[in-house]
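Only one protein chain is missing; all other protein chains are in place.
Moving on to subunit A:
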Amino acid sequence: MEAARFEVKPYPEMWESLDMDVPRFDKARQMLGEVYGKMFMSQPNRPEKMAYFDDMISEIFGRRIQEMIDVKKEGRPIVGTFCVYIPEEVVVAAGGVCVGLCGGSPGSIPDAEKILPRNICPMVKSAFGFKVGKICPYFQVVDFVYGETTCDAKKKTWEILDRLVPTHVMEIPQMKNARDKTLWFEEVKDFKTKVEEVCQKTISTDDLAAAIKVINNKRRALQRLTKVRASSPAPISGKDALLIEQIAFYDEPVRFAEKVNELCDELEERARNGEGVIDSSAPRVMVSGTPMALPNWKVHNLIEAAGAVVVNEESCIGTRYFKDLIDENKSTMDEQLDALTDRYMKIDCSCFTPNYERIDQILKEYKDSNAQGILHYSLQFCHTYNIEEIKVREACEKEGIPYLSIESDYSPEDVGQLQTRIEAFLEQIRG
């Protein structure tokens, strides 16, 4: 497929049926296609198996939505989420579909700012704006949203979002003591009850065991992708890898895992033959920090346009989503839920305090990915990541790791300045 010919396919009638602002959304669709064509399709030596993921973008507002509409017709629910803390295994066990709704586009922010304060995280504003403007088919198709009490921006936005779409909230603890785990365990149980209620279905241990396998397999496939990225020359661009990590939040999990594994076969073959997307002398950068939601490719694009390659994302749209698995060898419901709770309590989000595990994890991923520098990325107004950045910086200084911290939003205004800073960082790595 040529860059110029790449298109995100239109489905105006389906959008109409979802009560969307069709003319406006159609413009956004065209723009996404153009940006994607430019940023992705022209990359040199792309793996062949990226074709599936290109197609997922081409059909992002069509086929995948139709699949979800079909699921709904069978009386199974579509649950929208905003955090990797919501246990998708439970939704899958009930026959439902989980979809990540985090917003990564500046286009919907003006809609959000009609209601929300301006000085909050762009990811929250972008997502909220999609609902206000009726310009995201995923938001339109979900039966309800499950929010959480992680950061303040999200926690308080749920109260307002509830006016537009039914929004439930799970309480996520702020610390990781025994009593926090107990609280979280209770919340997981409530979540299960709620999902069962909506689906009018009782989740059996077999259902849950099967769902845990499905999601574990998805996470395993992504782990495998991360592992092969450690080889030099890099067998896949960081942009493509990030794209796959983003698609993980809306694709059908079994098919997705299969496709990621097929891609990994190709990439491992490349690694064996010493082939890559870029020369092995290109600086290898690891990105760490706040999630980059679709279509936020700003930083990866700048890094790779400057001749470097991104080899790892320590982020929720990245390794934090798939580094831990759930123990599959539990037989009773309580044991299963307990194992699930254990796995989820390992998520090292900056909303927790203290959060030493994350610093260790960053250093581990830095080594494992054979990176040569760390770029910390924080969305503007994300206080928890912005403050935790201090510790990441200190750790990098101590270890002598080249380091750059960036705080940015979705606007193109700071691209020139970011480009200079990123290039200077790469000069530092090149020495």
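In this text, a contact is a pair of C-beta atoms (placed from the backbone, for glycine too) under 8 Å apart; a residue touches a chain by one contact, two chains touch by 3 or more; residues count from 1.
The rule is simple: contacts and distances are computed from a predicted model.
Protein name for the hidden chain, per its UniProt entry and selected from "Carbohydrate ABC transporter permease", "Molybdopterin-dependent oxidoreductase", "3-hydroxyacyl-ACP dehydratase" or "Xanthine dehydrogenase, molybdenum binding subunit apoprotein": "3-hydroxyacyl-ACP dehydratase".
Of the listed residues A:D180, A:D342, A:D368 or A:D414, the one in contact with the hidden chain in the full complex is A:D414. By the touch definition given at the top, subunit A reaches the unshown chain through residues 407, 413-414, 416-417, 420-421, 423-424, 427-428, 431.
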